[in-house]
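Can you read through this structure? Questions will come right after.
All protein chains but one are shown in place.
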Amino acid sequence: MRVSPIKGHARLSRWIGPASAWIAAAVVAAVCFFIVGHIVREGYAHVDWKFLTTDPDPSPAESTGGGVRIPIVGTTFLVLLSTLLTFPIALGAAVYLAEYMDERWAVTKAIRLGLEVLAGVPSVVFGMFGVAMFSHGVFTFMSSSGAEGSDVAFGRSFLVAATVMAIHVLPFVIKVMEEAIRSVPLSYRQGAAALGVTKWRAIRRIVLPAAAPGIATGVILGMGLAAGDTAIVWLTLGGTMNMAVDNWWALDQIVNVLRGTGSTLTTFIYFSSPAGEGNAPELAYGGAMVLILLVITLNAAATLIGRARRQTR
Amino acid sequence: MNESLRTPAPEADEAAMLLAELDRQMIRAERALERNTLIDVDNLEVRYGSNVVLRDVTFDVPANQITAFIGPSGCGKSTALRCFNRMNDEIRGFSMNGRIQLGGQDIYDPRVDVTELRRQVGMVFQHPNPFPMSIHENIALAVREHNPRISRDELDGVVEQALVHANLWDEVKDDLKRSALALSGGQQQRLCIARALAVRPTVIMLDEPCASLDPISTARIEELLLELVADYTIIIVTHNLAQARRISDDVAFFLMGRLLEFGDARRVFEDPLRRETADYVRGAYG
Partner (left out) sequence: MSSEYVQAGGSVTAPPPSIDLTRRVRHASEHLAQPLLWACAVFSGAVVGVVIAYVFWYALPIFSRQALPFIATGDWDTAIDMAWTEPDVIFGALPLIAGTTLTTLGALLVSVVLGLGCAIFLAELAPDGLRRPLEAVIQLLAGIPSVVFGLVGLSVVVPLLSGLVPKDAYDVVTDIPLEGDSLLAGIIVLSFMILPFFVTVAVDSLRAVPRSYVDGGLALGIDRWRTITRIQLPAAAPGLLAGAVLAIARAIGEAIALSMVAGSIAFVPSAKWGLQYFPFMPVRTMASAIVETGGEGMSIPLIHDALFGLAAMLLLASLVLSLAARMIVSWWGRRLALDTGRSL
């Protein structure tokens, strides 16, 4: 039986496609490494103990001075506060959507659609919404009173920023949590039901503990979003560098701090960059390095938790 | 051979060994001529990582016959099949020893154009896998790949001919633009056969093609294979002993990575040489 030859010459055209994919990947990898390397190279020289423990000094004359203590505290504060506001509601909503929701019901359909759509809304829109909404007089308790004699609130404070940030990350956190709850094997629920355990007790004792790592991942990713956002902070935290209260660490000042303005690492970077009023790029890079370390740590934590979860399954 | 060169053995030994090897090759070649061998498998060994899944496999597939690979799950029959069109190359950790020749050409020669090999050695999978495209495009896609300058009319002709050969034309001729995924399982499988025929292969390999089909669709495919064998060499992996009995000329029985028995189908089924084959054919395991 004769068969036509199967040996062939390698055609050049066959390599063009794969080669272009390799090149694209190489370009992306190079840019990634360049960005991270650049930030580390520029920021490393400026991150020391003094930089971390002194407050920003926004006077133009001393643009090279000052550190990031207040911005670090501000970021921490904002992230914790918004997480505190998000967590219970997100968890409740996620449990409802995953376990109780009747897909046929119009209200629940609308909620799901709304959350999905809101997850794509730019943070600058939330910032606008926040500063306008909380400038109404009724919300004076969240910030301070605005112009003399008018029924207007200042609309910018840690409380306002944290609330707006919570709204911004809420859809995303709910989504991650819902997926975590849904990924708990159905057999767990069936096992509990077969033993006569009621639905809520099964959720609390079996489903939620099993979904705990995924829920934690959602919280951490939400923290990362909050720590990295600039637009909301710039619009709703006051656009200043320092806090309204000097002795912010004192416990009896807590209400004033919450109602007062402040800064975070992102606004510090914006302010210190050549685009901002501070114009001290070396400080901006110092802040950027601290911020990136924070975000990387959060992301790594989320990844580790995710991996641990997969291994226990 | 190298061993004998290094040892201080007399030249006579070397010559004797050479002669013996030559003799062996001659015998194989003669037999191949007699049997009109198309695929010649010599001492095949396959590993996935450190796992040996096939060893000591030597046999030959004659042209224009149906050769059936039988054996229980995990015996290596699908692995052997996938060696013939080098689909195993896609699997991580795959490595092989030995030689497989298609019409006298070593298919694992580094100079082999794998796409040309796969054009000549068509394959139909266990589950029908039409592409998510129209019926026409399912066939036209690969034809155009191998013949980029084909005209529209010629292409339509090739598509029609392939569908006619696969006994599918009458059922689909009015809606070639329809999605192939809307066909029934049996129709999809015949479309996959048509797709393989359209690139004018020499061999058609089918890996348990009826595993997910109902008895009527299965019968139609078997009928089709018996028609096609006049023009093509067919290798079929099957779990279904009755099917192998019905359609195959030669049967290869695999067990735990070894080829235990190979020969004329009737002989293997009615008068197996080995106890394991007898047990399997009787239905003792598998």
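Lettered A and B in written order, each chain numbered from 1.
Note that a contact is a pair of C-beta atoms (placed from the backbone, for glycine too) under 8 Å apart; a residue touches a chain by one contact, two chains touch by 3 or more.
Here the structure is a predicted model, which means the values were calculated and not measured.
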Hey, which of A:72, A:241 or A:269 is the one touching the hidden chain? A:269
Among the options A:14, A:50 or A:307, which residue touches the chain absent from this view? A:14
Of the residues listed, A:97, A:142, A:184 or A:241, which one is in contact with the missing chain? A:97
Write down which of A:28, A:193, A:212 or A:250 is the residue touching the left-out chain. A:28
Where the complex has a chain not shown, which of B:17, B:181 or B:256 is the residue touching it? B:181
Interface residues of chain A toward the undisplayed chain are 14, 17-18, 20-25, 27-29, 31-33, 35-36, 38-39, 42, 88-93, 95-97, 99-101, 107-108, 110-111, 114-129, 131-133, 135, 146-147, 155, 167, 170-171, 174, 198-201, 203-204, 224, 227-231, 234-235, 239, 266, 269-270, 273-275, 281, 284-285, 288, 291-292, 295-296, 299, 303
Residue ranges of chain B at the interface with the undisplayed chain: 85, 87, 90, 114-120, 122-123, 125, 127-133, 141-142, 145-146, 179, 181-182, 185, 188, 192, 195-196, 199
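Here, only the chains that are shown with their structure count from here on.
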Suppose each chain is reduced to the average of its Cα coordinates; what separation in Å results between chain A and chain B? 55
Complex contact set, residues of chain A against chain B: 1-10
Any idea which chain B residues touch chain A in the complex? 36-38, 63, 102-105, 107, 109, 111-113, 115-117, 120, 202, 233
